[in-house]
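Worksheet: the structure to be examined is printed underneath.
One protein chain omitted, others in place.
Entry: chain A
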Amino acid sequence: MRQFLSLFWLSFLSLVFFSPSAASAADYHEQLVLRPLPQSALLASFNFRSNTTVSEFEKGNFRFFPRSLGQILQHAGTRELHLRFGLGRWDAESWGARPWDGAREGGTGVELWAWLEADTDEEADRKWLTLTNALSGLFCASLNFIDGTRTTRPVMSFQPEGDHATVSNLHLLYGVLPHEVVCTENLTPFLKLLPCKGKVGIATLLDGHKLFDASWQSMAIDIRPVCPADGECVLQIEQTIDMVLDIERSKRPRGNPIPRPPPGHELPCDTSKPYHSHDTCFPADHTANQDWSLSQIFGKPMKGTCPLTDPTVPPVCIHVPDTRSVFVSEGVRENKSASGASRCFEIPPSADFDMVLPRPSESDPAANQTPDSAIVPPETPLLYAERSFTGHGQERGGVQTILRNPSPDAAVEFIYMESLPWFMRIYLHTMEARVVAGAGGSAHARARPDESSSLIQQVFYRPAVDRARGTQLEVRMRVPPAATVFLTYDFEKSILRYTEYPPDANRGFDVAAAVITILDPDHPGPRSDQGSPAAGAGTSSSSSRGSGGGRRFAAYTLRTTTLLCSLPTPDFSMPYNVIIFTSTAIALAFGGVFNILVRRFVAADEGPEAGLAVLVGRLKGRLLRGAGQAVKGKS
């Protein structure tokens, strides 16, 4: 019966997918995809998408498209826009491949890139300034700090996702603020852009407390024109929120968030230990599967569905093996996919929705084999990347990026992009890539030189200009199968002017994440394929992205973590010491010099006499009265 249902569902979906009329008619839809990850983590991907035809948009008829954003786009001549707010780091070792193949995430902080219509670079810069300042106000983020030093024009890394009639007059500008702290004030405007404003539907689950307590979270806004083969072009806005929640942490009640030690008898213990007793407890495995419910994790149940949404798209999906039982609220229809690793739920419009995922029963054979068999094993990413600083001291340093290709048989070709602040002056000649065979990195067998030299295929480098422009470095590289490549380069730290240090200067300076765009081996150029909504899903739910989708030449995108670069920082009480010191020196020197210049020097015998003799003489003079002081200086 179940199989039949899913088969039916699949065929229904494919019907939707291939129906051309649906492309323009389904103007809004939203979907939440839940995916339990190893180590009691849970990935929740929220996706909201609305379309408006280009003609309507140009007339100012915004229906599902947010007016505030639309007017900004019109004013700034923006044809395609991507805005990212990121926090935390994606733990690829445990969690596997990134959601959306990394296409809907940014590095820590805020990232913005857009294609602007302009005839000249100057005009593009002007429009970019308008755009950043307007968005800054709209999203309560310091986007207006994306100035010339933080703006780059990537050459290889980004390609337009939308369908553009002319590409010649489009300018791509990319800006990043790595130190921007993303918080609830950014979430509120984000939710306001939605047609249902977070009042009903899956958006009701988005609570600032939970979202920003997540181990990793990313908010994305993508706007692009999509032109189906037949039919009118539409402007599509896609809002995405992905977050990885720690189930144990999220389950803590809001009133008592402090992780106090549980009472001794509640502590899960490994009773097999010989020393186990009432006061000695070796803790049982941390990664044991936990039971959870939607309302526990998000703090409240989901309130119905948004009435504007496309009813054909199921609002909630979860990726768990079919063998696991999932309990849902009354009136909810469950549809399992054919692959056996995911199921979706159709929810009545005006009923609260809750979902309980119980701990796999002891009798379940699948759950007892390995602790992680109760979840769909995460897909291995195409590449692991880790970037860190080398060296120490305040004069120079180095950057080392370790790129590991886990695939045993396929090489990975990608573009590595860094946009560095100008005060990191990189030495391009020190850039070197060396390959270490074996995924572990422990075997230090260096590859043959010819292979090593073929790692870097193309370098685009735009040097920094002090206080005007940052460094832009794009490297097209190829990592052989099952190999680890160390990409290193050295840099020099420049000394900033006194006023150029930000507050809390001793913290250091954040260096934006490196963007790694893995090229699709099948489609070296831009391809008209679409990404999948959740990590490695590629199954039934991917079809829900229905019409258009984005054109991406990239198979996978990932970003490293940001870095903290400590520059030589003056002691900021120093200027005051200097002022005091200088004043003292000037006072002393000036006093002395002025004294010498102005004082009248008189030899001792020429000046008026002093001492007892004079006093006596004066007395005598008084007594004699009349014999006053005669010619002076003679005695």
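Throughout what follows, a contact is a pair of C-beta atoms (placed from the backbone, for glycine too) under 8 Å apart; a residue touches a chain by one contact, two chains touch by 3 or more; residues count from 1.
The working rule: contacts and distances are computed from a predicted model.
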Hidden subunit of the complex - UniProt protein name among "Peptidase S54 rhomboid domain-containing protein", "Proteasome subunit alpha type", "DNA-directed RNA polymerases I and III subunit RPAC1" or "Nucleoporin SEH1-A": "Peptidase S54 rhomboid domain-containing protein"
Among A:390, A:430, A:458 or A:583, residue touching the chain not depicted: A:390
Options A:32, A:143, A:170 or A:214, residue touching the unrepresented chain: A:214
Candidates A:80, A:238, A:474 or A:510 - the one touching the absent chain: A:510
Hidden partner interface residues of chain A, rising order: 39, 87-89, 91, 93, 108, 212-215, 246, 248-249, 258-264, 266-267, 269, 273, 275-276, 279-283, 285-287, 386, 388-392, 398, 400, 441-442, 504-508, 510, 561-564, 566, 569, 571, 596-598, 600-603, 605-608, 626-635
